[in-house]
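In this view, the complex is presented without one of its protein chains, the others remaining in place.
Each chain carries a letter (A and B) given by its place in the written order, and its residues are counted from 1.
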Amino acid sequence: MSITAKAGPAIPAGPAHPLSQRRPLGDRGFQILALSAGLLVLVILVLIAVSMTSQSTTWFTTEGWSGVFSTDWDPAHNIYGAVPFIYGTLITSAIAIIIAFPVSVGIALLLTEVVPRRWSRPIVYVIDLLAVVPSVVWGLWGILILAPWLQSIYQSIASGLTGVPVLSTFFGGQGISGASFFTAGLILAVMITPIVTSLSREVIATVPVIDREGAYALGATRWEMIQGAVWPHSQSGIVGAVLLGLGRAMGETIAVALVIGSSPTITTHLFTTGYSMPSVIANQFGEATVGVFRAALIGMGVLLFVLTIIINLSARAIVGRSVRRAGGE
Amino acid sequence: MAIGLIAACMKRYTHKENPDMHLRGRKHVAAVGGAVAVALLAAACSSSSSSSSSSSSAAASSAPAAASSSPSVSGKINGAGSTFQLTFQQAAISAFKSTDPNITVNYDGVGSGSGRADLYAGTVNYAGSDSTIPTTEQPKLNGKKVLYFPVLIGPITLAYNLPGVSSLKLTPTLISEIFQAKITTWNNSAIAAVNPGVSLPSTPITLAVRSDSSGTTQNFTLFLQDAVGSAWTLGSSSTIKWPSTARAASGNGGVAQAVKSTTGAIGYVDYSTAEASGLTAASIENKAGQFVAPSITAASTAAAGVTIASNLTFHAVWDSTDPTAYPITYQTWDIVYAVQPNATDVSLLKAYLGFVLGSTGQALLEPLHYAPLPSNLDSMAVAQLSQITS
Partner (left out) sequence: MMAITTDQQTVDLREPGGWRRTKNQLATVGMWVAFVVMLVPLGFVLVTVVSKGASAISWQFLTNGTLPVNVLPVNYGGMGAAVLGTLEITGFAALMAIPLGVLGGIYINEYGGNHVLARVINFFADVMTGVPSIIMGLFIFTIWVLHFGYSGLAGSFALGCLMLPIVIRSTYEMLKLVPDSLREASYALGATKSRVTVTVTLPAAIGGIVSGSLLAVARAAGETAPLLFTILTVTSTNTNLFSGANTALSAQIFANATQPYTGAQARAWGAALTLIAIAFILMIVARLVTARFARYSE
């Protein structure tokens, strides 16, 4: 790789320059190397889709669409319906979002509006600490400490709510267990808070200062300014952030596998045991040496992959659009 | 490696060409990074062989064997399956290492069902299974003959977590109703009727069951089927569709942990695990109408006099009419193919199984809360060793 010492024009940067004969081999080689590294992403994604789908075809062929989407899961009798797990995934993620949304947006607003610049650094470090705790440690703490402690709390809530019409369908019922949908949802909420908070902060930061100051100039209190200036600008971006959190919550495996109770059930009682897609894959994969069983688990992996890709795509699109729109104004 | 390339480039074109660039530390970072990378690669590629692996193929690598239990035999054998015998297997393997240091044995407690599946797939030399091979799995043997080597006897306890209730009596009917979620609170009148004088709390009953394919489940449900007949509707198999409010866990250990950490829980756990976890177990009514607490002597009594088939299979649950017998006593086997792929495997298996069935191996059982095999069964098993051929 030698420097071209001629006085001629240097090779410009910018859009991909057509490879001309004057470019040294090493330079072209480097470009190809970089391109292949980039393409690896697409290759891996395609391979994931293809290889996992091909391994799960026996599930679809043996059960058919009605079998795959049935509510019955009974490996002893070769019945592999995925609905209880889809339900569990959706419910635990919903609980996580409902809890994490106000908390994360609250913290994001705290950091951008309330706390002076100097102090926001340590708070951000604390949030990062939350992100650094591995999922398996959350699960360990959840199953050994949190679930037993929560069991008695759930029990009191459930007995207190007997007979109350709407609430008891969610928070009442038999078979109250510390290891349940709600506990899993709680831990998920804690785990997705860092990502939703940091993305919300990014989105809120794009709100033009003019709008903020204009609101203050009109005599608004901080809360009114947030309602009137920040929220309209950042609302779709925050929705995108929440969607990303949802995607993360749906895919979270280990913490949920440990605290959800491992019982494929479809019920509205949140304080009872349940199951979710990634949990059943993690827990039962060692068992699944029979063809259709394994295909069913891999098939659920495919379902999970497709779901999280769709959610991530929409989230990125929404966040991207809102950031662009805010930046353009 | 690209890091090396970048490092090399940076080293060449630093100081002179880019005097303004902030270089302090960068070269060193690159050099250290490169060295670390090389060191990691070297360590990873080191040819020191792994000392054990549960998934390697059944064929062991070793020198030619002399006599069947000669210390000169060396190699590796793998087993997998029942968590009931897991604690014993771990103890036996480590004791065996002192008598036969050249033989490495590995046992993975994945549950009886998975252990058998591994045997069919050829990834293990022996499968630990608490039940005989079910008829649905017979085709997987491809006509090959298997030998059952009984290993130990033990009780299945009904372990429960009720602070303040130190002793509890249960009948098979009660157990059947509890595990079908027909009785849902501890102070139910049916339970109280059998336990006069015990103050039962109103805590709801949480069921702790197995999520994996388990021989313990199979024997427990077989007991219920034999004892209460058609009142037990969930059948008997290694995987059961438990009531939806049950909490499932993996392995006997998992169920024990679920019971231990949940007030009001009851689960079926093997005696060895229950004792080691410090759980309290209920006394169960046996065929003679007596309530017997789980113990090694009660288990041995239950197993004595059991009818043994010629292939050393038998059925200890709900069998004995002795008033001191524990009704949910079960057994576990190590299953091997009668015909092994090579002579080395034969010697290795004979060495290890001989140890397990011999006096040293069986002496390990009682301190671990297992019951040893009745002596007639043990002799039959040792005699069966000669049937392993290549």
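Points worth noting:
Definition applied: a contact is a pair of C-beta atoms (placed from the backbone, for glycine too) under 8 Å apart; a residue touches a chain by one contact, two chains touch by 3 or more.
A quick note: this is a predicted structure, and the numbers were derived from the prediction, not measured.
Contact with the chain not shown here comes from a single listed residue; of A:I157, A:V190, A:V239 or A:I266, that residue is A:V190. Among the residues A:I79, A:A94 or A:L144, only A:L144 touches the chain that is left out of the figure.
Of B:T157, B:S238, B:Q257 or B:S300, it is B:Q257 that touches the chain left out of the display. Although one chain is not drawn, its touching partners on chain B can still be listed: residues 1-3, 6, 9-10, 13-14, 17-18, 21-22, 25-26, 29, 37, 40-41, 43-56, 87, 90-91, 94, 106, 249-251, 253-254, 256-257, 259-260, 273, 276-277, 279. What chain A contributes to its contact with the hidden chain is residues 1, 3-6, 10-17, 23-24, 26-27, 29-31, 33-42, 44-45, 47-48, 51-52, 55, 102-107, 109-110, 114, 123, 125-130, 132-141, 143-145, 190, 193, 218-219, 221-224, 226, 244, 247-248, 250-254, 258, 278, 281-282, 285, 298, 301, 304-305, 308-309, 311-313, 315-316.
We take it that only the chains that are shown with their structure count from here on.
The distance from the centre of chain A to the centre of chain B, with each centre set as the mean of the Cα atoms, comes to 36 Å. Chain A makes touch with chain B in their complex at residues 33, 74-76, 143-144, 147-148, 151-152, 155, 174-179, 261-265, 267, 272-273, 283-284, 286-287, 289-290.
Within the complex formed with chain A, the chain B residues making contact are 2, 110-111, 113-114, 117-118, 121, 181, 184, 204, 206, 211-213, 237-250, 257-258, 261-263.
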